[in-house]
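Reading through the structure tokens given below for one structure.
Yeah, one chain of the complex is gone here, protein chain that is, but the others are all in their spots.
Should a chain be cited, it is by its letter among A, B and C, assigned in written order, with residues numbered from 1 in that chain.
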Amino acid sequence: MSEFSVFTSVVQVRPDDIDMNQHVHNAKYFDYVLTARYDQMERCYGMSMEAFLERGFSWVVRASYMEHKRPLRIGDTAVVKTSVTEIRERGVKVSFDITKEADRKTVAKGWLDYAMVSLQSGRPQSIPDDIIQIYSV
Amino acid sequence: MSEFSVFTSVVQVRPDDIDMNQHVHNAKYFDYVLTARYDQMERCYGMSMEAFLERGFSWVVRASYMEHKRPLRIGDTAVVKTSVTEIRERGVKVSFDITKEADRKTVAKGWLDYAMVSLQSGRPQSIPDDIIQIYSV
Amino acid sequence: MSEFSVFTSVVQVRPDDIDMNQHVHNAKYFDYVLTARYDQMERCYGMSMEAFLERGFSWVVRASYMEHKRPLRIGDTAVVKTSVTEIRERGVKVSFDITKEADRKTVAKGWLDYAMVSLQSGRPQSIPDDIIQIYSV
Partner (left out) sequence: MSEFSVFTSVVQVRPDDIDMNQHVHNAKYFDYVLTARYDQMERCYGMSMEAFLERGFSWVVRASYMEHKRPLRIGDTAVVKTSVTEIRERGVKVSFDITKEADRKTVAKGWLDYAMVSLQSGRPQSIPDDIIQIYSV
């Protein structure tokens, strides 16, 4: 997906994720990606979301894009891979793909564009150099 | 339901509330009651949740009970009635019933037992007299 | 947004839509758009989702794109406008924008690309002429 590392998280499919079409509800896939990022921030980058908040920063989604290929169903397990694909002065772009654990076929893929903001003001913020380092793996 | 006033709110059923059984998902009915209470705190009691938070208080659920009678489906609208049924030193009990707008038949009913807590410490808190007045309508 | 009609629905913000950032959770905006489309299919196009299902058709999301401009908070109300912007042999593209009712400022905007599928097989399906007519308003 990119010159940066690709990290992998496993996410449970819960019965409340299933909608009237007997599939995981479309919007839930964003929550699966968010779950993977939280896990990977702590486990893979070594800087948890809590650590960002303690430094007075937060990440907000500016834009997102997703393609749906095949649905997940009850009993399935999601494998979510994410990778930073671009680091800008004030934000990062993260690509993801979600596969079904049982057959490794693609369920969905896309990207999220995040801006770094100040927790206090809510305004966009330049990413400090040490955080650029952390994400440049 | 009680010696105190009964207030009524109308809550939209959204497609994402419907689960794999083609009904509103059980746990969502608690969210319909929560929506009604927020609406009624501001509109009927004249003290919004924000006003509680500004005074350094919050409400947490200690216990809940619900009976399910008939399901709501996509296209239905929920009518949620709530009423304070008990005011204690450190909490209130709120009864609710949810009906389907189209036929006024009962969908679910039950109660929620709330404790007042300090926002700072998270610990139980005696309810101030003026707030007891506000809820004694 | 397009040569086709723009329709408007009002969607309640519920307390359970608010996430740890005190804003409506990003993924919920897709549910607000879905709620608007269900409302508009029945009220504006005169063919409800149920009517599609009865004819053996369903709509699935192939891709989506969203930009987030400003958050909604508890107490706000969402105004969701949608419009068909493209009709293809086997799908339609729907643009949306979400504004805050109080100040009509943009909260989010984007598009959803839907494929028509057969309920039985789950496979892509040519859109029948009468349905193309219904959406060509």
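Heads up, the rule we're going with is that a contact is a pair of C-beta atoms (placed from the backbone, for glycine too) under 8 Å apart; a residue touches a chain by one contact, two chains touch by 3 or more.
Please read all numbers here as calculations on a predicted model, not as lab measurements.
**Student:** Given that one chain is not shown, what are the shown chains it touches?
**Tutor:** The chain that is not shown is in contact with A, B, C.
**Student:** For the chain not shown, which residue from B:S5, B:N26, B:S48 or B:T106 touches it across the whole complex?
**Tutor:** Selected residue, touching the omitted chain: B:N26.
**Student:** Which is it among B:V61, B:A102 or B:V137 that touches the chain not included here?
**Tutor:** Final answer for the missing-chain contact: B:V61.
**Student:** Which residue, C:Q22, C:Q120 or C:Q133, contacts the hidden chain when the whole complex is considered?
**Tutor:** The single option touching the absent chain is C:Q22.
**Student:** In the full complex, which residues of subunit B touch the absent chain?
**Tutor:** 21, 26-28, 30-31, 34, 58, 60-68
**Student:** Suppose we count only contacts with the excluded chain; which residues of subunit C make the list?
**Tutor:** Touching the missing chain: residues 15-16, 18-20, 22, 25, 27, 74.
**Student:** Mind listing the subunit A residues that contact the chain we can't see here?
**Tutor:** Residues in contact with the chain left out: 11-12, 14-16, 31, 34-35, 38, 42, 48-50, 74-75.
The definition used in the following text is that only the chains that are shown with their structure count from here on.
**Student:** Testing understanding: with touching defined as stated, what is the shape of the graph linking the protein chains, line, ring, star, complete or other?
**Tutor:** Its topology is that of a complete graph.
**Student:** Which chain has its C-alpha centre farthest away from the C-alpha centre of subunit C?
**Tutor:** Looking at centroid distances, B is the chain farthest away.
**Student:** Quick one: most central chain, C-alpha centroids?
**Tutor:** Per-chain C-alpha centroids ranked by distance to the global centroid put C first.
**Student:** Just give me the whole-number Å value for how far the CA centre of subunit A lies from that of subunit C.
**Tutor:** 24
**Student:** Subunit C: which residues touch two or more other chains?
**Tutor:** Each of 31, 34 in subunit C touches at least two other chains.
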